[in-house]
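Every protein chain but one is kept in place in this view of the complex.
What follows is chain A.
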Amino acid sequence: MSELGHRPAGAVAGTPVAHESARLHATGTAVYTDDLTATRRDVLTAWPVTSTHAHARVRLDVAPALEVPGVVHVLTADDVPGVNDGGAKGDEPLFPDEAQYHGHALAWVLGETAEAARLGAEAVGVDYEELPSIVTVEEAIAAGSFQGIAPTVRRGDAASALASAPHVFEGVSVVGGQEHFYLETHASFAHVDSEGQVFVESSTQHPSETQEIVAHVLGVPNHRVTVQSLRLGGGFGGKEMQPHGLAAVAALGAVRTGRPVRLRLTRAQDMVMTGKRHPFHATWRAGFDDDGRILGLEATLTSNGGWSLDLSDPVLGRALCHVDNAYWIPDIEVHGRIARTNITSQTAFRGFGGPQGMFVIEDVLGRVAPLLGIDAAELRERNLYRPGQTTPYGMEVRHAERLGAAWSQVLDQAGFARRRDEIAAANAVDPDVKRGLAITPVKFGISFTFTAYNQAGALVHVYRDGSVLVNHGGTELGQGLHTKMLQVAATALGVPLAQVRLAPTRTDKVPNTSATAASSGADLNGAAVKHACDQIIARLRPVAANVLGVDQSEVRFEDGRVHGGDPAASVLFGELAATAYAERVQLFAAGYYRTEGLGWDPATMTGTPFKYFAYGVAASEVEVDGFTGATRLRRVDIVHDVGDSLSPLIDLGQVEGAFMQGVGWLTLEELRWDETDGPGRGRLLTPSASTYKLPSFSELPDELNVHFLERAHEDGAIYGSKAVGEPPLMLAFSVREAIREAVAAFGPAGHSVELAAPSTPEAVFWAIEAAREASRQASPAAPPVTDAASRAAHAGRVSAER
């Protein structure tokens, strides 16, 4: 059995191949969960009755709905044979008697058609007894409304460090949430088979947990429920915890009516009902020496968790573990807490709190650089981790030298110094349009901080003709996991890619799986697939030695043939499989993997929560329009550490896609809730593609150069590769910092730019107006204050501390 990180010569792993479903995608023939129901006429559709109040006790009158033609049944709490809860924490009643947020599903109507179910849902009478509600994190802080854990990451003595630091700054940094906006909304399709087994097709990233929750809602053991995840039209964390209740509703409907039931959220329902990235609020104090070295940091991070706990605990934990990003902070004390409010229950989203934690330190550095009189790029570079240093929670920053290497490579490839001079020259003569260039690093820990999740299983079948079928516990969200697993199996068995097929993920093939999340899918499942393949190879090796008349040590499995010592002596892999079968050798195997070397104490927030860190550096150049605040991304240079890539085309797609998603989060995507005391309080004001804008072609930089860090082999990970799903999202901080640089060019030297996040054109415009105002203060001869500037000042929206 070969070592996990060792990649054989001529491996299929590492070759650039297209996504395994690319042809199906392009021709419209790839099947997603709800596509299964398109031509069926026997399927009932489930439609939610949703709360129109942020917080209220509710009483339902379902009788009018049953009068609507085509309505078959209305599912309520009375239908639940098991536990009336759709979450993993026991705090999400599936059919609640208290609406906890505007849009909370109170009951589900089953209709012959979507139209009938929709009209039925409209007909259900709901009596609301309104209760006080909390919408914003500020309201929650004022009311002391918190939930879950309140951990602290601490090293040294931050208070003393700040007391003696030559430069101390303090501030508030606020960053908004983010809607996943996977193109495929949540979908479930359930039926009861001939044996009474409940079969649920679900767009879930976590089939085993979906299975478990369906089972407990139905009051049956897990073995009575099978969940299949065909492929997802995007997940990004939004389908890790959120699909469970929806799958349970479909399953309950199928059990109650004996008919197949489909449930597909409309875009508006999906946006109004399901959780999003946590907005974060942070207060901080940071101390620096005269050279700009960080001496100490104190911070309190408060996330808006929404109405239930969901994954807010581990999201907060990861945020605290990433406040340092890539910087050495000797003395540090960071507190975290989770606000409980009457909005959607926030959940996993690519980065899982890491981006919000890193946002704090990047905002601090961006704001204080001008106050220290140090160029922001220089300030960041000086504080990068060096080899031998440890994180605030006590884990060695292994391969810290890669940060410096990537940094230098980006500076070099981007022509950073030259372009910065050119930009300064251009800015000096153009009063209307300013450009900015910034460079930021990423260090991101890989592994689930919930240690039990760091295990995976796989099932590999070799058939007598030598064809291979792979099942594993991970789900395909579009990230290319299945493509990578095919490459792993082909490499481990020494067969061509076309000889391996991958079957959809389902819980009766590989049980007790972890969520496909935390960027861990390829690491964990890849190791499990390889483990299964290695067992089969170990059994085939003696058979081959016998057939080829060589010693076992001389047998090589390559490119679909099995070779002996003599290059001419070989048999087809399929011939060997047939021989092995005839000799009664087992040709299938279950693979298993658990990550070694992890040790995390959540009580003290110390230890080694991660297997390794992924690194990256990005330099971005933006152009800012002084008339409107609109920004344009001109050029981006990225060097990112993916280890020895398992699949370069797939990894490139992950880096670029994550980066652009981060750009959306930081510059464009804005979730707004009704925070007034009016009748719509708590309502999501941006529940659609027309009101919530995610990046389109217009946000794509004119030039985007992505390189993988070289000599980045990762020992102990599958074929030397590294996780890639989440870390590149945080490369987008370079864009926000570049906007800050460009805005600063409208102001005097030393002006600290406070920039709201997301940095929408409006937010940028007010930051420009503040910079211009600072210029006027600095040189009284400048033109008078415009109406816009004075209005801006009065409107109180200038500060990032909104």
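In this text, contacts are C-beta pairs under 8 Å (C-beta built on N, C-alpha and C of every residue); 3 or more make two chains touch, one makes a residue touch a chain; residues count from 1.
The rule we apply is simple: contacts and distances are computed from a predicted model.
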Options "ABC-type polar amino acid transport system, ATPase component", "AzlD domain-containing protein", "Acyclic terpene utilisation N-terminal domain-containing protein" or "2Fe-2S iron-sulfur cluster binding domain-containing protein": UniProt name of the undisplayed chain: "2Fe-2S iron-sulfur cluster binding domain-containing protein"
Option from A:Lys89, A:Arg118, A:His167 or A:His335 whose C-beta touches the chain left out: A:Arg118
Residue among A:Arg231, A:His244, A:Arg340 or A:His751 touching the omitted chain: A:Arg231
Contact residue for the chain not shown (choose from A:Ala63, A:Ala143, A:Ala163 or A:Leu183): A:Leu183
Candidates A:Thr52, A:Gln197 or A:Thr266 - the one touching the absent chain: A:Thr266
Interface with the undisplayed chain - residues on chain A: 18-19, 21-32, 35, 38-39, 115, 118, 122, 180-184, 231-234, 236, 266-268, 432, 477-480, 627-628, 630, 632, 649-650, 652-653, 656-661, 668, 670, 672, 685-686, 688-691, 693-700, 704, 760-762, 765-766, 769, 786-788, 791-792, 794-795, 797
